[in-house]
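All protein chains but one are shown at their positions in the complex.
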Amino acid sequence: MTPALFIQGLRVTIGAGTSAANVLRGVSLELQPGEVRGLVGESGAGKSMLGRAVLGLLPANAAIAAGRIAFEGRDLLAMREPERRSLLGRRIALIPQDPMTSLNPVKRIGAQVAILLRHHLASSRRAALQRAAELLAEVAIREPERVLGLYPHEISGGMRQRVLIAMAFACDPSLVIADEPTTALDVTVQRQVLQLVERLRQRHGAAVLFVTHDLGVVAKICRTMTVLHAGRVLEEGETAHVLARPGHPYTRALLAATPRADRPAEALRPVPPSLIENLWSEAHQFDRLAAAGPA
Amino acid sequence: MRWGEIIRRLVLIPPTLFGVAVIVFVLLRVVPGDPIAMMIPPGATPADITRLRAFYGLDQPILQQFVTWFGQVLNGDFGRSISVHQGVFELVLARLPATLELALLALLIAVGLGLIAALIGIHLRGRRMEWLVDIGIGVLLAVPDFLWALILLLLLGVLIPLLPISGRIDPQLDISFHSNFYLVESLLTGRFDVADALLHHMILPALALALPFAALVARILKTSLAEAEDQDYAQIARARGFSRPEILLREVFPNALIPTVALGGVQATLLLGGTVLVERIFSYEGIGNMAIDAVINRDFPLIQGLVLTFAVLFIALNLAVDLVVTLLDPRLRHG
Partner (left out) sequence: MVDLAHDLSVGHSSRLVAGLKRGGARLWIGVALVGILLLVSLLAPLIAPHDPIEQDLMSAQLPPAWINGGEPAYPFGTDSLGRCVLSRLIYSARTAVVVALIAASLAAVIGIAFGLIAGSFGGWVDQLTSRLIDVWMAFPPVLLSIVLAAVIGAGLTSVIAAIVVVDWTRFARVVRAETMTQLRRDYAAAARVIGLSRGGIMWLEILPNLVPLTVTLLAVEMGIAILVEVILSFVGISVAGDTPTWGGMIAEGRQIVHQAPWIMALPIGCIILSVIGFNLLGDGLRLLLDPVQRR
C-alpha cells in the first residue's frame, strides 16, 4: 500500500554560509493511510519544522538541503507549484497551533471557511456557505449559521480551534498535520478538541501526524509515535510499546519528566545533561558526515 | 468603547475651534502693524482714518472686538474683508471648491501611486531590488510638496513645456459654471473638453502635493503588508494552497489597510496644509493662495476666516479617518 506520507533522509538547514545550522539531520518517516502518528520531542527538536517542511511553510531563511517528501507516492518537492497548491488545503491539511492568531481578524468566520471550499471544490458562494454551516455543526458548534456571521474576536479560543479543525477537514483530506493544536488551550478544552480530532479523523479516514511535546496526548490518541531529538529520529514504533519499554535513554528520560495522574506526585526529573551532551555530539558527527559527502 | 472615543472627539471640537479663534485673533492684534495704514488713499484726512478704524471696529479694546466678532461668527457672519471689500464667508466659499478639488485629486494620485509602490515593494520583499524601492520612497518623502512644486514647474513647465504652470483654467476660455466645483461640474455635465483643460492646469500642483504623501502611504502600507504577511493566518493560507497574490489581496491587504488609513489619514492634513504654498507657486485660485494674499495685505477678517476654515477642514479630516478606521476594523466596531 502506498504510504500517505513518506519522508526520507530529510535535511533542513537554517541560515546560509558559515552561520548555517541544521534543524533536521536526515529524518525518515512513513505514515500509512489512516494512521495516527505522534511526533514528540522537546522544544528545538525540529518537530514543528518537519510539519512545516511537508506543508511548504519553512521560514524564508530555511532550506531543504537533502531528502525526499512524498504524499501518496507523489514527490512534493519535485512537484510543480500549481499542482502542489491544489494538494495543499485539499488533500493535505493543517491544524495550526495557536487558534488566537490563526484566523484572519477582519473577516467573518463564514467567509474564511467558504473561501476554502470555493477555492478547492469550486463551490458556488451559496453552496459554500451552506456546506460551511454543516462543517461547523460537525465540530459541535451550536447555532452554526449565527457563528458564520461572527468575527474571530467574538468567539472563544476553544471555538476558534474547532473552526480551524472544521477547516482542516473541509475538503476531505487524506493527511492532516496537527501542529501542537492543544498547546494554547486550557485542559478541559484540550480534551474536547482531542476527541473532536479523533472523531473527524475516523469519519474522513485521514492519516494524522500529531506534532506535540505532550506524551499524555500521544498516549491518548496516537497508535504509533516517533521521538525526535536534535533533528534526528531516536526511536519509533507502536505507542503502547514505546511508552511501556522505551528503547532509548532519552525517551525514558522524557517519559520520567511527564507528570502522570496514575502515579503519586514526585519530584520532576529533568533529562540528564550528560545525555543531552552525548546526543548533541552525535548530531554534530552526523553533520560532519553529511558535509563530507552526499548521505 | 470606540464609539465613545468618537463622541469624545466630537465634544472636543467646539473648544478646539474656540482656541484657534482666540489665538489667531489675539495674535493679529497684539503685534504692531496697522491694516488701515495700508488702505488709506493718499490725501486722506485723520478724520477719514478714524472713521475707517471705527467702521472695522479696530478702535475698540481687544476683548470687546473679540466678543463682537465671535458673536457675529456664531451667527454665520465672518465680517468683511478689508482688502477686497466683500463678505469673508462669500469669499471663502467661492474659493474653497478650487482647493477641495485640488486636494482631492492629489489624494487620489497619492493613494494610487502609494498603492503601486507598496505592492512593488512587497512583491520584491527580501530581494535586492527592495532596497531600491525603499530609497525611492525615502527621497520622495524627504523633499516636501512645495519643493516638488518648484521642481515640477521647472521640469514639466519650463524645460519640457508640457503643461501650463499658472491658474485654474485658461483665461481666454469663456465658460460659465453654475457652481465653483468646476471639475466636478464639467464631468457631471459631460463637458469633457473643459474638464480636460481644468485637469491640465491641476495636474502639476496636484502631483506636487501627491508625491510626498504617496511616499508616506507607500511606506506605511508596505510595512503593514510585510507585518500582516508574517502573521499566522497569512502563513496558514499558504498551507491551504492559496498563491501569494491571492493571499496578499484577500488576507493581508484588508489587515494592512487599517494602520495605513489610521496613520496616513492623520498625515493627510499635511497635504491639505501644503495647498497654501503649492497654490501660490502655480497661481492657482484656491483658499491657500488667498490666505497668502490676505497675510500680505494684513486683511485681518479674511485671515481669521481662512484659518478657521483650515482648522475645520483639519478636524473634519481627523474625524473622518477615525470613522473609516472603525468601519474597517471589526474589533473596534464591537469593542
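Going in written order, the chains are labelled A and B, and every chain counts its residues from 1.
The definition used in the following text is that contacts are C-beta pairs under 8 Å (C-beta built on N, C-alpha and C of every residue); 3 or more make two chains touch, one makes a residue touch a chain.
Note that the structure is predicted; figures quoted are calculated from it, not measured.
Novice: Just to verify: which one of A:L29, A:M49, A:A170 or A:V208 makes contact with the chain not shown?
Specialist: The single option touching the absent chain is A:M49.
Novice: List the chain B residues touching the unshown chain?
Specialist: The list for chain B reads 12, 15-17, 19-20, 23-24, 27-28, 31-33, 139, 142-144, 146-147, 150-151, 153-154, 157-159, 269, 272-274, 276-277, 280-281, 288, 291-292, 295-296, 298, 303, 306-307, 310-311, 314-315.
In this section, only the chains that are shown with their structure count from here on.
Novice: Could you state the distance in Å from the CA-based centre of chain A to that of chain B?
Specialist: 53
Novice: Which of the residues in chain A end up touching chain B in this complex?
Specialist: These residues of chain A touch chain B: 55-57, 60, 84-90, 93-94, 96, 98, 101-107, 115-116, 119-120, 151, 153-154, 167.
Novice: Within their complex, state which residues of chain B touch chain A.
Specialist: On the chain B side, the touching residues are 126, 231-236, 238-243, 250-251, 254-255, 258, 328-331, 334.
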